[in-house]
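The block underneath contains the structure these notes are about, expressed in structure tokens.
Missing here is one protein chain; the remaining ones are kept as they sit in the complex.
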Amino acid sequence: MLNKAIFSGFGGQGVLMMGYSLSHGAVKEGLNVTFLPSYGAEMRGGTANCTVCISDEEIASPITSTPDFLIVMNIPSLYVFQNRVARGGIIFMNSSIVNVEPVRKDVAVKKVDCVGIAEKFGDARMANVAMMGKFLRETGVVSPDSYLQGLAELLGKKKKGILEANANVFNAAFNG
Amino acid sequence: MAKEKIIYQRPKSLKKAYTHYCPGCGHSIVHRIMCEVFDEMDIRGITIGVPPAGCAVLAYFYFDVDMQEAPHGRGPAVATGIKRMLPDRVVFSYQGDGDLAAIGTAESFHAASRGENITVIFINNAVYGMTGGQMAPTTMLGQKTTTSPAGRNSIIDGYPTKISEALALMPGTAFIERCMVTSPASILKTKKAIRKAFEYQREQVGFTMVEILSPCPTNWKMTPLKSLEWVEEEMKKHYPIGVLKDIKAQGKESNAE
Partner (left out) sequence: MTNKVLMQGNLVIGEAAIRSGCRFYAGYPITPQNEITEYMAENTARVEGGVFIQSESEIAAINMIAGASATGARVMTSSSGPGISLKQEGISSMAACELPGVIVNIMRGGPGLGNILPAQGDYFQATRGGGHGDYRTIVLAPGCAQELADLTMDAFDLADKYRTPVILLADGMMGQMMEPVVFRKPKPREYRTEFSITGAGEGKSKFIKGLILPAGDMEAHNWKLFRKYEEITRKETRAVCEINPDDQAVIVAYGTASRIAKGAIKRLKDQGISVGLFRPTTLWPFPAAELLRVVRGGTKKVLVFEMSTGQMLEDVRLAVQGVAEIDFYGRPGGTVPPPVELANVIARRLTDKKRVFNHFE
């Protein structure tokens, strides 16, 4: 089963971190994964995006024209990527910022008040982790345990409190 | 009704464009004052520039003058070719510290040595900006960069290079001044230096260069304000501000023997 997701938003919203932590979770489950960040000039303009492919088989191409899942943290990202989403796919929108509707009618839309959840259970800067909670709840691409293990490894060197706060935000979004 | 008077506007030689420079970057300030000089000297139409490989690689989107791209570090050589073919034009090479003081040392050294009648605008921000904050020849001792993660160490990485001092020793150079762009006063001073360099070029006095200590808040990982302080408090110590060479002030008309 191949799952392809594009994460997109402003630089600074932790967009690459979302894809990166998901990829770590996938490795924890012994899955194949490719993580492809946008780099260079694109980042200077202020938007960042990454493509993550996860599969139990060999992954052919790390780029995709038709992601199953699109995660948009800001409005420009919705405009850029919504038409690419595979029919029957899901668009996850950070509804704290994205207050417009997708034009696509053949995909599911999940709105997540990422900033609200993050502020309530941790810190507004953890909005990306709130999105990951909802994303994994809906897609089950990797288990929440694997995800949190992967995240713990990534945050490894940082203070334990930060990890706990991230886990709280994640769990609140996952269970909420 | 009080009469309106324009006291500030976009210089004519500066294209109407959003720059790609980061907030607080010195490049944009220098671009602006250079364009003011082009306007004031009325040389926009006879000026030809050479942008570097570096954050200023897109300078042709901002300077409304003819420009020819050069490979990384080769600006002074490309400018030499242009100037020798069109001696009555004002030719400048705009370069960062990696471009000028690392890969392009030979070209800058020998353009100076030949006394080429060109002007080099040298942006010293103590790092490689465009490629993401690696160590530059001008990086300060102890300064952390992505390729000197423990801080620049004189034994492993050598010392911060003082290019202006080195070039001032060469008989071909006519005017070299080091400036900074940290306050309205220092920006005005920089503008004066740039103007003088272009004036000397028009008088065929010899090779001219203005070095500008310039903030790179992004790669220094500082706020724009803090980075201005860092120029004033740290960089200036190692790179003293002022005129390093001015042969006309010494009573010479040109660098010719």
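Observations, loosely collected:
Note that the chains are named A and B in the order they appear, and that numbering of residues resets to 1 at the start of each chain.
Going forward, a contact is a pair of C-beta atoms (placed from the backbone, for glycine too) under 8 Å apart; a residue touches a chain by one contact, two chains touch by 3 or more.
Only a predicted model underlies this, so the values are computations on that prediction, with no experimental measurement involved.
Taking every chain of the complex into account, the absent chain touches A, B. In the complete complex, the hidden chain is touched by one of A:35, A:121, A:147 or A:170, namely A:35. Of the candidate positions B:76, B:137 or B:215, contact with the unshown chain belongs to B:137.
Although one chain is not displayed, its contacts with subunit B can still be listed: residues 53, 57, 69, 71-73, 98, 102-103, 105, 128, 130-132, 134-135, 137, 146-149, 157. Touching residues on subunit A toward the chain that is not drawn are 20, 23-24, 27-30, 32-37, 39-41, 58, 60-66.
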